[in-house]
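Dropping the structure in here first, questions after.
A protein chain is absent from this complex, but the other protein chains hold their places.
Should a chain be cited, it is by its letter among A and B, assigned in written order, with residues numbered from 1 in that chain.
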């Protein structure tokens, strides 16, 4: 299944309009190129509708939002909705500021979002109105664990039904659900949390997986999550003892490129609930 | 010839004012430092004239243009023109949106541009008004090939005459012409198209080559193109089997630094038309 998802992506080279933060934007572009897609970054109100029209999907990441880009994101999001393009929302820091929470909610109200991808704190902030977010990283109080797994699955299945979007919550254990079916994914390594941008990269490649697998959106999103996690595992395996997070970042993007679809199929670690 | 071009650059450490996109700006800065120049990034209307005045050249890259930076680019461009500084225009995505095409045209109308560097789709969009641009990468329909080489040279020689700028079109085969003489360059590796920013890096170092070789501007631009392509070849030679585009990017910037002027002279692959 995941094998075909990746092959479909690579056969189609989806062009993804990325409206993403300036911290990790370069990694997002290289991750998209690595996995087999193609990125275009554009955030001026005067062109975002035209740009998104020639693309195959849209990534809305509010990591360094501002008044200008919020307006542009809404405009692009509405256009992409009207064209039936897959739209991803990455609500970076939702719960950490009123502006971020409000912007995420406003996008959800105005745009047909296909998938919301974030960490546990961000998704809980949106789903439950909880406010434990610590900056842009998940609060240590929040985590999907084997102990609370069933409860977490319920929360995010409910939120998927409410939003009619796929919910992809990433952390040590990832949860990807469309409200009915739920993938619980255990790929990845803990060192990924010491690199900025692994979440943003995943948000960049996910619309490419979605576009290339429109008839299996949930599996497409789960495949993207497994691919990112597996890239982390492969990347870590190449680390020398004197290497740290900067080298791991490089190895991870490399792994997205070198990874075969068979490796993804074989390396994916998940259960279905 | 190219040997002297690179030596002149390294002897003068040109300071280049880069008004470039936020996707690849870090790579542009490191590429300039690697080759032997020095970068300064500045895009506020309140200082761009002053900043460009203390610099030796200007790089105008519209990759993530917005209303604020368009105004700043025009202001800086006019100032640099009045001071006789080399000015490069990188019309990223010209043809992909009306705003990009219009901005490129507006810069060409208001600024004395020394060189326009882009991919085939972007340059065709400007030279012919064609609209085959796909995002920020060259359309697969567009390519300089051995079959259409003479036709392409004619198009870009004509456009060089019309704009009084050097035209540098990069792709599998590169074409660099001032309207009279034309370098056809065959350095580089195809894997470079899977890295974001190799074009932007070239646009960053080209004004440094120009400033250091003001009496041979065409050769200076051709030397920059050969250096970038040769860096790609050297970079690829250092790739391990598990490495992909992220490592290649690192190797390429490294190669710009380690490359000797003799290596550039010897490794440059070109014909003159």
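Simple rule for what comes next: a contact is a pair of C-beta atoms (placed from the backbone, for glycine too) under 8 Å apart; a residue touches a chain by one contact, two chains touch by 3 or more.
Keep in mind that this is a model prediction, so the values were computed, not measured.
**Q** Of A:23, A:83 or A:149, which one is in contact with the hidden chain?
**A** Answering carefully, the residue with contact to the hidden chain is A:23.
**Q** From the listed residues B:55, B:74, B:115 or B:210, report the one that touches the chain absent from this view.
**A** Result: among the candidates, B:55 touches the missing chain.
**Q** May I ask you to list the residues on chain A that touch the chain which is not drawn?
**A** 21-24, 26-27, 63-67, 93, 96-100, 134-137, 194-197, 241-247, 249-250
**Q** Using the touch rule from the top, list residues of chain B that touch the missing partner.
**A** Chain B touches the missing chain through residues 15, 22, 25-26, 29-30, 33-34, 38-44, 46-47, 50-51, 54-55, 68, 234, 238, 249-258.
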